[in-house]
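First up is the structure itself, then whatever we jot down about it.
Omission of a single protein chain aside, the complex is shown with its protein chains in their original locations.
Entry: chain A
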Amino acid sequence: MSDLGIVDDQSASYLDIDDILMTENKISCRARYDLVDLELRRTAEDFHEGKKVDLPIWMAMRLNEFFRHEIPKQYNTHFQGILNADPEVVNLHKEGPKYFAMGLQLTSENFDFADDEDIINMCQTLLQASARRVSWISDMAAADHYQQSKVDSKLDDMEKEMYAKAISERKSWEDWTRGMSNRLTESKFIAKSRKRKRDALAQKNN
């Protein structure tokens, strides 16, 4: 998911696999009224007012009139403080693999969190964290000894894509400086199929 704007676009995000995965994340919701006989969790149950339940985002968005939502733990003020202090160190992969996308989704109209100010602060934190982390990612990709697995484990999905692109750009740059861009190489597809054929032939002879 490299273009975060897709979160807001109703028609484009309907079929986007990253968006679908992102909206599967659960949010804790509290019932506003006494709801009788709802089948949210596969069985008919009664929700008396104030009962807590974890719903996926796509469901929680549509049930806005009946449920009051709570900001999940990884976007609340405490975590914002951590992000503001040092965004490069935080392991965003652990906090939900699609941290930025979910953050943008939570700001949409359908959610009704307690405070408008909170949402604005959260968005600003997201902006700051994303800008600083993007600079950090580009530094990491250009560093002399880059270790992809080490850095990858701390990035959320969108940053992972960015990082992979940066690494591949850097690789093609290095190939060019050594003059290897103009070589003709065997396509991977052909190489694999030839290997299999050879193995199959060897097995037949044996």
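The rule is short, and it goes like this: a residue touches a chain if its C-beta (ideal position, glycine included) is under 8 Å from a C-beta of that chain, and two chains touch if they have at least 3 such contacts; residues count from 1.
The rule is simple: contacts and distances are computed from a predicted model.
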Identity of the absent chain, which is to be given by its UniProt protein name, from "Glucose-induced degradation complex subunit", "GINS complex subunit 2", "BPL/LPL catalytic domain-containing protein" or "RNA polymerase II subunit 5-mediating protein homolog":
"GINS complex subunit 2"
For the chain not shown, which residue from A:Ser13, A:Gln80 or A:Ser130 touches it across the whole complex?
A:Ser130
By the contact definition given up top, give the residues of chain A that touch the hidden chain.
2-5, 8, 100, 104, 107, 109, 116-117, 119-120, 123-124, 126-128, 130-132, 134-135, 137-138, 141-142, 158, 162, 165-166, 169, 172-173, 176-177, 179, 181-182
